[in-house]
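For this depiction, one protein chain was excluded, whereas all remaining protein chains were kept in their positions.
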Amino acid sequence: MRYSGFRVIKEALTGHKGWKPVWREPDPKPHYDVIIIGGGGHGLATAHYLSKVYGQRNVAVVEKGWIGGGNVGRNTTIVRSNYMLDGNEPFYEFSLKLWEGLEQDVNYNAMMSQRGIINLFHTDGQRDAYTRRGNAMILNGADAELLDADQVRAEHPYLNFDDARFPIKGGLVQRRAGTARHDAVAWGYARSADLHGVDIIQNCEVTGLRIENGTCLGVETSKGFIGASKVGCAVAGNSGRVMGMAGMRLPIESHVLQAFVSEGLKPVLPSVITFGAGHFYVSQSDKGGLVFGGDIDGYNTYAQRGNLPVVEDVCEGGMALMPMIGRARLLRMWGGVMDMSMDGSPIIDRTPVQGLYFNGGWCYGGFKATPASGYCFAHLLAKDEPHPVATAYRLDRFRTGRMIDEKGAGNQPNLH
Amino acid sequence: MTQVNRLTGGQIDRDTTLKFYFDGRSFTAHPGDTLASALLANNVRLIGRSFKYHRPRGLLTAGSEEPNGMVELRAGARKEPNTRATTIEMYDGLIANSQNRWPSLRFDALAVNDLFSNFLSAGFYYKTFMWPAAFWEKLYEPIIRRAAGLGSLSMQADPDEYDKGFRHCDLLIIGAGPAGLMAALTAGRAGADVILADEDFTLGGRLNSETFSVGDHSAPDWTAQTVAELLAMPNVRLMPRTTVIGAFDHGIYGAVERTGDHLPSLPAGKPRQILWRIYTQKALLCAGATERPIAFENNDRPGIMTASALRTYANRFAVTASPRVAIFTSNDDGHRTADDLHAKGVKIAAVVDVREDAPLSYDYEVLKGAQVINTRGRLGLSFVEVALPDGSTRTLDCGALGVSGGWNPNVHLTCHQRGRPVWNEALAAFVPGENLPVGMSVAGSANGVMSTHGALRSGAEAAAAALDLTTQPDLPEAEDAPMALKPFWYVQGCKRAWVDQQNDVTVKDVKLSYQEGFRSVEHLKRYTTLGMATDQGKTSNITGLAIMAEVAGKSIPETGTTIFRPPYTPVPIGAFAGRMTGKDFHPTRLTPSHHWAKERGAVFVEAGNWLRAQWFPLPGETHWRDSVDREVRQTRASVGVCDCTTLGKIDVQGTDAAEFLNRVYANGFAKLAVGKTRYGLMLREDGMVMDDGTAARLAEDHFVVTTTTANAVSVYRHMEFVRQCLFPDMDVQLISTTDGWAQYAVAGPNSRKLLQKIVDPEFDISNEAFPFMACGKITVCGGLRARLFRISFSGELAFEIAVPSRYGDALMRRLMTEGKEFDVTPYGTEALSVMRIEKGHPVGNELNGTTTALNLGLGKMVSKKKDSVGSVLSEREALTAPDVLKLVGLKPVNPEEKITAGGHLMNIDGPVDATHDQGYVTSAAYSPNLNSHIGLGLLKRGDARMGEKMRLVSPLTELNVEVEIVSAHFVDPEGERLRA
Amino acid sequence: MIINHPLLGPRDASEFTYLGDASLIDRPDGTAENAADAFYDYAYLRDNPAGEHRELWYHEAGDRSWLVVTRNTLTHEISKVELARDVARTRGRSK
Partner (left out) sequence: MHDLVALTALGGTTPRVDTVGPVTCSEVPDVALASVTARLGHEAATQDELARLIGTATPTAQRFAGDPVTAFWSGPDQWMIEAPIATHEDLAAHVKTAVGTVASVTEQTDAWARFDLRGDGVNAVLELLCQLDLRQFQSGHVARGAVHHIGCFILCRSADHVSLYGPRSSAGSLHHAVLAAMRSAH
C-alpha cells in the first residue's frame, strides 16, 4: 500500500478501515541467504538496501524484542556529516545525502528536517580545530560555514553572551544537518524491507551462532535454529555479547548514554546546538520538546539507565549556555547502550569466521549513520567487499595503527 | 460574585483573603487553596486547550497527575509554562494565564483541528507531507512546528537561584499519607534517622481529603497530631513540598524541594528549589494510588473529572465544581464521593454505576448497570446522557461529572531500575513486582493495600521490617472497606472517547495502532503518543493498555506494561544545574600575579579553568597585535616576564624516582645529574604523545616534573596509575604542588642581569655556574626560599623562577621595578605562543592526541633501549610508514599573506580536494621578528620537502595562499641564544 | 552509584574517575618477542561482559587511590572493592 495525502483523506472518509499492518509477522523460514541480527535502525536499513538496491529477497531480520526498540528509538535524532578525518567524512556525507532522499526512497515520512547544526567554540584552539574540520568537510563536498561571535548572536540571541564563564567565540555550522523522527526511521525501513520480501521476525532472540570449522551456518534463536549463508550482526550495544558467541573479543566497550526531553514548548530553538565548553547538545522536536543530552556516564554497562551526576552535568552545561531554559521542565530521562569503540569510529567488516559479518562500534553517533551504515553493510554482505566510502572501517586497523580518532582520545572508549 | 462554589469546612484559612489573576481577570482565594481549587471556587471550569485538537479543557484531577489544567504561571522572566494548576499553592498576587490558544481561551482558532480530527488520526503525518520533497521544509514542517508545544518560554535568563544538597538517612519515606505517616511514627519512635518527603504542601495525602475518622479523631486531626509528634523528634526530618523524582543506583534518591514556589517573591540569597541527593540505607515507597477515569464519548469536557478529585476539592478545599454533580463509577469509591458531596449540600443528579449489583443510597438516585454514553456543553459540561440497562437513555442535568474507574497504585519509582510491576486481578491494576531497587520496599495503596486501616498497618509493618524493629505503635481504628469494583475501561460503541486527554489520544487511535501492527506497548506509545504528555500517562497508560489487550484478545499482563522513567513529575532544568550557572559554571583559577595583571589592564583568556593574561595593552595600542608584537620584540631584545604558574607541577620523590620517570617518559632519565633539568616526552600506551614537559632533579631521590597546563590533572592520574597499578613495588611518591609555587618565566638577553638583582648574592647564576638546563634551590630578596630553573620556551636566554604563591604578587612587582632599567615587559599567552611558534615548539594544537613523536620530529627521543609506556605501539606499521605526517614550518611566499591554522596543504599544481590532501596547519602567528606570518603544520613526508612550494587552502575562511615549507625552527635554529 | 572504598567506606561514584577493564593492570613485557601482538591485545581488545566486570576506578576527588571494583554491568551491583596496588601485587607485578 502506497502512503500519500490522498490515501490519508480516502481512509479518513471510509473510517480508516483500509490501513494494513506496516509489516507482516512471519514465522522464520528454515534458511535464508542473509540473516541480519538486530531489528534496530542499522539492521532494518541493511535489510532495506539489501532487498531494494542489491536485489536480495531471501533475507530475514531477527530482533529479540520489538523493532526499533534499541538506540534508534532512544537517541536525540541528530543528523549531520560534520566530520574531519578522511576515513569518516565521505561516509557521513554519503549518509546525509541518503537522508535527504529517505522519505521518497522508503515512502514513509521520517520528518527529516534540515534545520542545521552549530558547534560552538570558546577558545582559539577549538576554532583552529573546527577550521580544520570545516575545511575537510568542504574538501569532501559537504557544506560548512564558520561564524564569528556576532554572527552566532544574530542567529541565537538567547545564548549566554553576557555572563558566560567560557565566552562563545563562534561556531561551525552545517546548514544541511538537522533532525529526523527517530522511530519513523525504523518503521519506514521496516515497512520498505517488508514490502520487498524481507522477513522481520520480532521477539526472536539469538542465543547462539552455529559455527562449524570456521564457517557460520546460521543462528540459534528462541524460535529455534535458522540457517543462513551469511549472518550480519548489527546489534550496537550488544555487539560484545553476540560476537562473544563466536568467541571474538572486540575493540569495543558498552556504555550508557542518557538522553532527556523537556515538556512541550512553543518553538524556541531554530537548529541543533552543541556547547563547546561543557557536555550539552540540544534541539527542539516538532512536538515542542527540547531534546538534549551530553556525555556518557562513563562506566561499562548494559543497563539502559544512568545516574544523577551526569544528569546534573548535562543540565549545568545547558544552563551555562542558555539560561532561558531554567524554568523549562525536564520531563523524562532514559538511557541507551552504546558500542563505544577504541577510536570513536565504527567497524563494518568481515570477521575471521567465514560467513559472519560485523557492523558496530557506532559509539553515540549511530543514528546519523543509519542510512550509510545500512547501505555499506548491505554492500559488504552482497559483494563481500567494502563499499568505497567505508573502506577505513576495518576490524584490524588497531593492529596496523590506522585508527580514525576524531577526538584524539586514544584507546579509552569512554573518552570518545 | 466571588467564590460561588465555596462549601463549608475544609483546610483553608477564611480569615485571610488572597487576590489572584487568571487571563487578566482578578479573583479571590484563601491560604490553603491551590490555583485549581481557587478557580473552581470562582466557577472557572475552562482552563486550557488540548495539544492536538485544541479541545476546551478543565481540571481532571486534584493532584500532580493532572493532564489538562495547565497554565503559564507568573510573568516576565519568571514565566513558567505548563504548570499544573492542581499543584500551584496559592499566594497573594498570583498571576496565571492559559496557554496553547489563540486568540483567546474561549475562542481558539486552532480548535478547527477538531473538525478535521478524522484526518489527523494517529500517525497520519508519517504517511503524507512527502510530496513534493522540498515542501516538507518550506511548508508542512513550519506549520506543524508553529502548532507544536503547549506553553512558551520567556526567552529570558531564569533570574532565580537553585541549590543542590546532600542528605543521608536510615530510612527515606516517600509520601506522607496514612502509610507514610505511620511508617515515620514507627521508625521515628525507634530512634532511626528518618526523612519523610511529600510532594504536597500539607502532609497527610488522602487523609486530608476524607471525612472518616482515624482513631478518635477526624482524619485531618489525626494527621495534624501525628505530624506534630514527628516534628518534635530530632531524628525525623519532614520535607513537605518535596518530590522524590527518581530511584538511582545503590539507594540514592533524587528529590526536589520547592522552597520558594509558594512565595510571591524570593528573599535575597534564597533558592527557588533545592535538588537533594538523598543517600539511604532503606527506602519505603508510600506514594499512594491514582484514580483512573473511564473513557466514553466526549469524556473530556471541562467539569468532567475523577470522582476522588471532586471529593478532595469538597473536603479539603471546601469547593465544588458545580452545584449539581453526577457520578459515573465502576466501584464503591464513586459512591463515597457522592456521599461526601451530598453531606456538603451538593445536589447529586445521580450515581451511574456500571454494576448491576451496585449499592443503593437513601440520599440520591443510583442508576445500576448504566453507562454514560455522551456529554454535552460548549465550553463546559451541562448534560450527561446515560444508557440504562433496559436500553432506554436518560439525560442528567449537571455541571460536573465525577468518574471513577478504580485506582492505580503509584508504582513509578519501583520501575526506575527496570523493575516490572505485576498485575493484580482483584484491583484490576498493576502493583509493585519482585525486583525493586536495592533497599526499597512499598506500603499502603502504592502496594495495593487500598483501605485506610490497611495502609496504616502496612506502613507500620514495612518500616519495622526495613529496620528490623521488634515493636510497632498501636494502630488507630480506621475505615477498612474492601475494594469492590468491576473492571471497566471504556464504553463500547463510542466514536471519540479520550484516553490520553492532553495528547488527544482516543480509543479509536489505540485500535488503529493495533490494526497497523503497532502492537507492542512501546509501539503503541510511540505511534499514538499515548502517555508521552507532561503527565507521562499517569491517568491514561493502563487504560490504553487495557484497550490494546482487548483488541488483541490477550490479557493485560500478556500485553505488557510501559516502563516508568524518572523524574516522577517534571523538574525545572535549573534545579538540576544548581549554582553551576553563568560565571559559576566552573571554578575559576587565578594565578598569583592576577591582581597585579588586572591593575596593569591585562586582557585575560580562559585556559581550562585558569584565567591567564593574554596580553598587556599600553596606552596608544589600539589593536591586540600592537601589544603582542611589542611584547615579543621587547622580550627578544631585552627581557620579558610571563606568569607560567599554570603549568602542572608534580613532586616525584623516592629511591626509584629516576627509574619511575624512565618508565613514564619515552626518553631516558636514569642518568640525569642532580641540579639538571631535562625535557621529557610522555606517550600514551597507544604510542601517541600524551604530554611534554620538564623534569628537574633537585636531589638523587627528588624530581620536580612540569606538565602542560591542560594536562596537569590527567598526567598526574596517569602517573599514579603507573605507580599503583603497573609498578606497585617501586619506592616512589607523587604529589601535586601546582598551586604552591608562583612560577615566572624571565626571558630575554637581559634576563640574567635582571635576576641577579633579586637573587641573593650567595647564589651564582652566571652562565658558568648555572648553565642552560641547570636548576636549584635559592633564596631571593633577602632570604625568601625559591627555585630557579634555566629552561627556555621562548628560545631566548631564559629562566623560570618560583617562590611560594603568597609572595608571587610581590615578586612580580619587584621584577617590574628592578627591570625598569632593562625596559622589562610582562608578556601574555599570545606573545608566548608567537615565540614558541618561532621556535617550533609543539603545544596543544600539535599534541592533539593523534600525533606520534615521529610526527613531531621527536622520533629519536623514543628510547629503544628501555620499555617505557607507549614505546611498543608507537612502532605500528601505519605509524612508521614513510609518508607519515611530519612537523614543518610554513612561510607565505608573499609575507603579507596570512596563514590560517586549520587550513589544508595541497600540492602547488595538484587538484584541491580531500583525496589529494597533503596535511594541515596546526598553528599560525605573525612573527614580528621575521616580519611575516608563519605557521606550523603536519605534512606528509614533511621533513623531506624543505623548500617546496605548496598551496595552503582554507575554503571555510576563503583563503588560498602559496606557502614555502621550511624548518619549524624559525628563530635561532642552532639555539645559541638560550645557551648565552 | 556508591563505591565502598576499602579505606574510606562508602563514597559517591562521582568522586571517582573510570578507566576500564582491570586487565589494564596486566601490562605485557615490552621487551618480549611477541610484544607487538601482546600490546595490541592488551590495549584494544575487551571482554566487555554483560555481568560481573572487574574494572579500574581512580579516587580523583579523594585519596588518589586506584581501585579494582567488581561490578555487575547488568544490575550495577558492586560485590567487591580492592586497592589496585594490592591486586597488582597479587598478579605478580613489582617494579
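Order as written gives the chain letters A, B and C; numbering starts at 1 within each chain.
In this text, a residue touches a chain if its C-beta (ideal position, glycine included) is under 8 Å from a C-beta of that chain, and two chains touch if they have at least 3 such contacts.
Computed from a predicted model, the values in this text were never measured in an experiment.
Remark: the absent chain touches shown chains B, C in the intact complex. Touch with the chain omitted from the figure is made, among B:Q653, B:T708 or B:S868, by B:Q653.
Although one chain is not drawn, the whole complex shows that of B:G620, B:G782 or B:P911 it is B:G782 that touches it. Which of B:D584, B:E948 or B:E964 touches the hidden chain is settled by the complete complex: it is B:D584.
Contact with the chain not shown here comes from a single listed residue; of B:W741, B:F770 or B:Y926, that residue is B:W741.
If you put the hidden chain back, the residue from B:K495, B:K554 or B:H595 that touches it is B:H595.
Mapped onto subunit B, the interface with the missing chain covers residues 161, 163-168, 193, 268-271, 274, 277, 279, 579-580, 584, 586-592, 594-595, 609-610, 645, 651, 653-656, 701-702, 729-733, 735-742, 779-785, 803-811, 814.
Take subunit C: the residues that touch the chain left off the picture are 7-8, 11-12, 14-15, 60-65, 83, 85.
The rule is short, and it goes like this: only the chains that are shown with their structure count from here on.
Interface comparison, A-C against A-B: more C-beta pairs in contact at A-B. As a whole-number value, the distance joining the C-alpha centres of subunit A and subunit C reads 30 Å. The mean-CA centres of subunit A and subunit B are about 23 angstrom from one another, to the nearest whole unit. Residues of subunit A found to touch two or more other chains are 303, 307, 399, 411. Across the assembly, subunit C contributes residues 1, 12, 19, 40, 43, 75-76 that each touch 2 or more other chains. Taken in their complex, subunit B has these residues touching subunit A: 51, 78-82, 118-119, 121, 124-131, 133, 136-137, 141, 144-146, 148-158, 160, 162, 164, 246, 248-249, 252, 254, 275, 277, 416-418, 508, 512, 515-518, 520, 522-523, 526-527, 529, 533-534, 536, 565-567, 570-574, 576-578, 580-586, 588, 605-606, 684-688, 844-845, 848-850, 873, 876-880, 900-904, 912-914, 917, 920-923, 953-957. Touching subunit A in their complex are the following residues of subunit C: 1, 12-14, 18-21, 40, 43-50, 53, 55, 71, 73-76.
Partner subunit B is touched in their complex by these residues of subunit C: 1-2, 10, 12, 17, 19, 24-25, 27-31, 35-36, 39-40, 42-43, 56, 58, 60, 64-66, 75-78, 83-86, 88-89, 93-95.
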